[in-house]
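Just one protein chain is left out here, and the rest sit where they should.
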Amino acid sequence: MVAVTIWGSLRRFTDGQGQVEVKASNFKELLDNLSQDYPGLKPQIERGVSLALDGRIYREAWFTEIGPNSEVVLMPYMAGG
Amino acid sequence: MRFARPTTALEATTMLAEETGLTRILSGGTDVMVQLKAGAIEPALIVDIKHIPGLRAITSEAGGFRIGSAISGAELGEHAELRALWPGVVEGCELIGSTQIQGRATMAGNLCNGSPAADAVPGLVAANAVARIVGPRGERDCLVADIPASPGKTTLAKGEFLTSIFLPARPPRSADAYLRFIPRTEMDIAVASAAVSLTLDATNVVIAARVALGAVAPTVRLVPAAADAIIGTKLEDEAVAALMVACSAACSPIDDKRGTIEFRTQVAGVLAKRAVLIAYTRAGGKK
Amino acid sequence: MALDNSPKRVFTVVGTRPPRPDGVDKVTGRALYGADVSAPGMLSAHILRSPHPHAAIVSIDASAAEALPGVKAVVTAADFAPQEDDFLRDVLDNCMARDKVLYDGHAIAAVAATTSAIAKAALKLIKVTYKALPHVTDVDVALRADAPVVQTGRSLETVPEGMSQNVTGHCEFGHGDLEAGFAKADLVVTRSFTTAATHQGYIEPHACLASMTADGKADLWCCTQGQYNVRSLCAALLGMEASQLRVTASEIGGGFGGKTTVFIEPVALALSRKTGRPVKIVMSRDEVFKATGPTVSSSIDVKIGMTKDGRITAGEAQLRYSGGAFPCGTVDMGAQAAFAAYDLAAVRTLGWNVLTNRPKEAAYRAPGAPQAIYAVESVVDELCQKLGLDPLNVRLKNAAHKGTKSSYGPTFDDIGLVATLEAAKAHPHYSAPLGEGQGRGLSAGFWFNFGGNTCVSLNVNTDGTVGITEGNPDIGGSRAAISQMAAEELGIPYDKIRTIIADTSSLGHNDVTDGSRVTFSVGLATIEAARDAITKMCHRAARIWGIDEEAVVWKDGAAQPAGPNAGKFPPMTLADIAAVSFNTGGPIAGHYEFNADGAGVSFGVHLCDVEVDRETGATKVLRYTVFQDAGKAVHPSYVEGQMQGGAVQGIGWALNEEYIYGTDGRLQNAGFLDYRVPVASDLPPIETVILEIPNPGHPYGVRGVGETPIVPPLAAVSNAVSRAIGTRLNSLPMSPPRILKALSKG
Partner (left out) sequence: MKTIHVSTFVNGDAVEFICAPDESLLDVLRNRLGLTGVKEGCGTGDCGACSVTLDGRLVCACLVLGAEAEGAAVGTVEGIADGDTLHPLQQSFIDHAALQCGICTPGILVAAKALLEKNPDPTDTEVRYWLAGNLCRCTGYDKIIHAVQDAAQKMRSA
């Protein structure tokens, strides 16, 4: 299980929790299991999310490995100028 | 659209008078070309007057200068004697647009474009300059101040155009100055402007003055009350304050994307104050 | 890929300032930009645009236009493929209005004709019947329950019930106990701010040339920050397969984020499809302002608490952004970036995206961050003033650093903020005396930086030179930086390398040139492609020498035996190996493709001195210094250029640039005369100080540098002006009438 920090406006889809535990060893599993455990998150996940893993931001890479002690933060999918 | 390049004033005025559609004079083209590009005008005839003899000359006349209507701002600025006699008029023309615009824009064009914010015009009005106009009925002279009618409109009749502007001779200890306010340092249209022309006596007292404001009314405005406020003074603080009040009182501007009524009214007074101090110094005045 | 720091890397080419490969083309007028190409039989097209800010399209009758001699085709929204996906439908609706026009300048039809003049004349013959609808252009007005609704049914599930339908998105970030934080403060300041929408202001208007043949194959030439993105958007909008559309990016005359989407490209393709002839569209400047992306306009509330000794105890911000008539996620980035420079125990930001009848926002350099950070840095400065504290010391005291839990969630790795602040503090600018009527402002700034999908090919030519093919348009010297990194890695001179930009059919996908990603991501891929080629060259040398591949190393631009045991052979240079490549296995090439991560966030600090004319409200910027962490500056001149250019765009935003809408909902200043970007005479020299705190996510330590510099100027200038005049302005731009008004209220 990894502890995933989600941003505030998604808390209404996680029973008010700012951090949720999901089973995941990589980014793909994280997204799949988050969508399954918290269906309210699915629209946002489909629109796009980024993953900050130990402070480093990943935007798409499914197979990014997540260790059990990694700091995992979900962020909106972002783009620059 | 037709393009014509007459070589005499008569030829030009005749074709302008005979054309039933919209006509435009092309000299520097810096306003006409913009209007064409924007589709704001669709003239039937454009007349390039630059090849009419005399229109591209600055000549001495009766102690003053006659400036051909196709003389560009850059050419005006390069004329040292003219600059010495009417520095404020020249600096007004030189403030129009960029170096590139200066290579083309003319004082006469700036006047005939009819903008209340035209940089060349307050200086000309303060100088009491006279425009020479040619038309189907011959030549006539007209005060520059009487040419703008309303934004974008002039009092010129069909077929008429300017061939020159005359800046008169000056008594000793005379000078002028022009200042405008723009948000940047260059490339903007004046939000408010002020020109002052004055003459001093040997004791540094202002004995004659004319003050004109731009961009604060539908046309450039001569403000006699502002001149009266400084005539007979050595620009003491109260006199300058009275000039500022008179200038602000003469303003009836609009609110638009370039400035507010409040801003224009206030800044017109400030610019008049600063311009009068410059003109005073240029005239050799010492307070 | 991690930083190569053992042994400490000594660079020979990276960090130098060679001439850019496209320099001669660009100083001689030879470089071809978007509007510079033409094709035999080409038609010219122009676009009819709505004069209404909001109206239903009742009917469009183009019969008279079609009948005009020389007119070859007219297209409307009906000529495009219907889109299911919200994102693509918005792109299409923005290119060509469907049922409603949503802003002044919204495209409604297009005409292709034998000449530009005929096409323009034909536009006037198209009869459009509109039913005018109430409009709203102000973000705060659009939030009200009784505001005209721009689009219905666009609110995401994140938006709480009961808000105006114009609210399409909502976000919240932060951590900690705000109430407890504010309770610990000696002073809490709450302020509201607004910022105007500004335009990227690239000097080159959008332009493209499309050519589609009867068999459905098409070529598109256009100025864009991303040819692959143009391909996918256009293919979707036209109902084409990507393989049938080849997009070539011309030289690009500035983008700053504004050329990351499509406007005219699908229209030119649709006209070409309909006419069977090449079609060129070049936007006028007026169209660029009216119908391409400006930034969001914003309205922001900030509350910050501080102790007497300068510790920030809590920070909160509410951000209301409008990206025009379509939903956008820019406020998410603003809300995440707002407090990023601070190490805070309690922080919360709320963001709201709001629809207005304005053009669809496009990215502009660090999108969303300048507005939010302006508001936060203004309040921090006011707190410093009120508590009598040095603003730089306060920032140092609260600065985010390695190990800080950022305001947007993740914990920071190595970041250069403290070093950047210290550099600013030590710089003579910070302690230089100020004159009467002058003020000094300071602001920190932040941007995330991104990596993204990247693909690079590197070909070793038989004469010992190297060609690199990459897929991101060179917007400010990236060909030079890419060539430098390849030269560094291969150990050959910079001038032996030529880097070109591929069309979409010549190389795999590359993300748009955005997010300050190119020097980082394309550089990384280039280094890896070079390493791939090196492996192959070492292999060839091993075969020639008859030794094991492992016994060969690449050093000083040549394959060499790894040690005395490997055998004694004179080194084979890249040229030596290339010369015999046909005999040793054929051409030698390296390639790399990946989705780059680890871009490394970026911080900058700006110092600004101004003088304000108290009688006219005019502000003169007297001195300006930019401090920024570049990780490793590959070509320092172009890094400085990014810092200077971004700073000046920010100065323009702070002082004069703004979209001005009339009560009629129409844009009043769609030109460079009244949309006032800074001119040369407005500015002092922009001094730069580059810091190099290596990014752990790049072998050379490179960080993106392009976007961060536009973030700090808004507050740096505003803080300077506020200190100069002794009263605070909370609205941008600080145009002279606004400053004079603030002074009169003083």
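Order as written gives the chain letters A, B and C; numbering starts at 1 within each chain.
By definition in this document, contacts are C-beta pairs under 8 Å (C-beta built on N, C-alpha and C of every residue); 3 or more make two chains touch, one makes a residue touch a chain.
Worth saying up front: this structure is predicted, and the values here are computed from it rather than measured.
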Shown chains that the omitted chain touches within the full complex: B, C
Full-complex contact with the absent chain, from C:G293, C:G477, C:G617 or C:G631: C:G477
Omitted-chain contact residue, chosen from C:G105, C:P205, C:G351 or C:G557: C:P205
Among C:G254, C:G467 or C:G491, the residue in touch with the chain that has been omitted: C:G254
Touching the absent chain when the full complex is considered, from B:A12, B:I46 or B:I133: B:I46
Interface residues of chain B (partner: the chain not displayed): 1-3, 5, 26, 28-30, 33-34, 36-38, 46, 48, 50, 72, 74, 97-101, 103-104, 185-187
Chain C residues touching the omitted chain (full complex): 17, 19-20, 22-24, 26-33, 35-36, 38, 117, 200-205, 251-256, 282, 284-285, 475-477, 635, 637-638, 640-642, 644-649, 671-673, 677-681, 683, 685-686
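The definition used in the following text is that only the chains that are shown with their structure count from here on.
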Chain B and chain C, separation of their C-alpha mean positions in angstrom: 44
Per-residue multi-chain contacts in chain B, two or more chains: none
In chain A, residues with contacts to at least two other chains: none
Complex contacts: residues of chain C adjacent to chain B: 120, 286, 615-618, 655-656, 660, 668-669, 672-674, 676, 678-679, 681-682, 735-737, 740-741
Residues of chain A touching chain C in the complex: 5, 7-11, 13, 18, 40, 43-44, 47, 52, 54-61, 64, 71, 73-81
List of chain C residues in touch with chain A within their complex: 156-158, 170-175, 200, 256-258, 260, 329, 332-333, 336, 348, 350, 362-367, 408-413, 447-453, 512, 514-517, 595, 597-599, 697, 707
